[in-house]
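Let me begin by presenting the structure, written as structure tokens, before commenting on it.
Excluded from the complex is one protein chain; the other protein chains are retained at their positions.
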Amino acid sequence: MNWKMWSLKKSVWVFHVNCGACNNCDIEIVNLLTPKFDVERFGIKLVGSPRHADALLVTGVGTKQAARRLQEVYRQTAKPCVVFCMGACACGTGIFEGAYHVAGPVDEVVKEVDPNAIIAYVPGCPPKPEAMISGVVKALAAI
Amino acid sequence: MIREELDRRLAEVEEKLIGIERTRDNRIYLLCDAENVYSICQFLFDELALRFVISSGVDAEHCFEVLHHFSADACGCVVTVKAFIRDRAAPEIESITPLIPGAEWIEREMHDILGIHFKNHPNLQRLILHDDWPQGVYPLRKEVQL
Partner (left out) sequence: MSETVRKSVLAVGPFHPLQEEMEFFQLTVDGETVTDINVRLSYNHRGIEKLSETLQFDQIPFLVSRICGICSASHPLAYVQAVEEIAQVEVPERALYVRTIINELERIHSHLLWVGLAGHFIGYDTVFMWAWKYREPVLDLLEEITGNRNNYGNVKVGGCREDVPDELKPKILAELDVIEQKTEMLTKAVLDDPVLHARLKGVGILKKDDAVKFAVTGPTARGSGVDIDVRHDDTYAAYGALDWKVISQPEGDVFAKAVVRLLETFESIKMVREALRKLPKGPVAAEVKEIPPGEGCGHAEAPRGETFHYVRSDGGNRPVRHKVRAPSYVNVPSFKASCIGEHIADVTLTLAAVDPCYSCTERVAVVDGRRQVVHNYASLLQLSREKTARLRKEIGAPEMKLEDL
């Protein structure tokens, strides 16, 4: 493991990208920061700019209007980074499959810019906060 | 406004209507041609002080329908103005945005997804379809299949 990957796994700073979600996953993500779950204990912090982030938490189907913006955010993120697809929509467009304004799923949108992107999936509608924490831990253990 | 008064006042616009339907106690549909829609909405909004709820654009088989839903909150009654646009090739109807600013977005939306043109709309720009959406394709029309 090179030192970049080693350092990536300590105190992961995340940037939250909503690209057409119903707000559910998003609220559960914010929930992670509040007293009951409090992931800041582990150094996980929501940051205001993708340039500061080690990981992107992507929610939503990836609408056609949002897809290009998501790619732009991915380009701006410091590499190496991990893309987390949070929720059923981000993992595989879920219930919105086939709708006319959907460009997703998110992994395909991201892979258009970087075929070697590290992508992790946390399914659920919405995934429980516990599932999100567990997903992040598993992904970090795997890379 | 109590229910009886609403019924009585609605009779004032009767000559502009094709018909009145009552599907349930507190659901009234006023059927009209596209030309009369502005004056009827004006009557409902200004005279009767009904609250504008939303509009629905419908692709019926031979025509387009624009439904302006109003709510008479004092008696819990939903009054819907159903206007028929018979010209399928170039659907056009008068905008009610100059009257009700709250209708701006929904008319832009119907313009986007059904291709109905709203006359006198102050700002009929694209609202909800993405920037590269092809001109002349209206996703909510029946000929567009998912």
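Note that the chains take the letters A and B in the order they are written out, and that residue 1 is the start of every chain.
Operating definition for what follows: contacts are C-beta pairs under 8 Å (C-beta built on N, C-alpha and C of every residue); 3 or more make two chains touch, one makes a residue touch a chain.
The model shown is predicted, which means the values in this text are computed figures rather than measured ones.
Enquirer: Which chains here would be touched by the one that got left out?
Expert: So, spelled out: the chain left out of view touches A, B.
Enquirer: Which subunit B residues touch the hidden chain?
Expert: Counting only subunit B, the missing chain is touched by 23-24, 26-27, 29, 49, 51-54, 56, 58-59, 67, 69, 71, 73-78, 80, 100-106, 126-131, 139-140, 144, 146.
Enquirer: Please output the residues of subunit A touching the missing chain, sorted low to high.
Expert: 15-31, 34-36, 46-49, 60-61, 63, 65-66, 69, 73, 94-96, 98-102, 125-126, 128
Everything that follows uses one rule, which is that only the chains that are shown with their structure count from here on.
Enquirer: Across the complex, what residues on subunit B touch subunit A?
Expert: 129-133, 139, 144, 146
Enquirer: In the complex, go through subunit A and note every residue touching subunit B.
Expert: Going by the criterion above, the answer is residues 63-65, 98-101.
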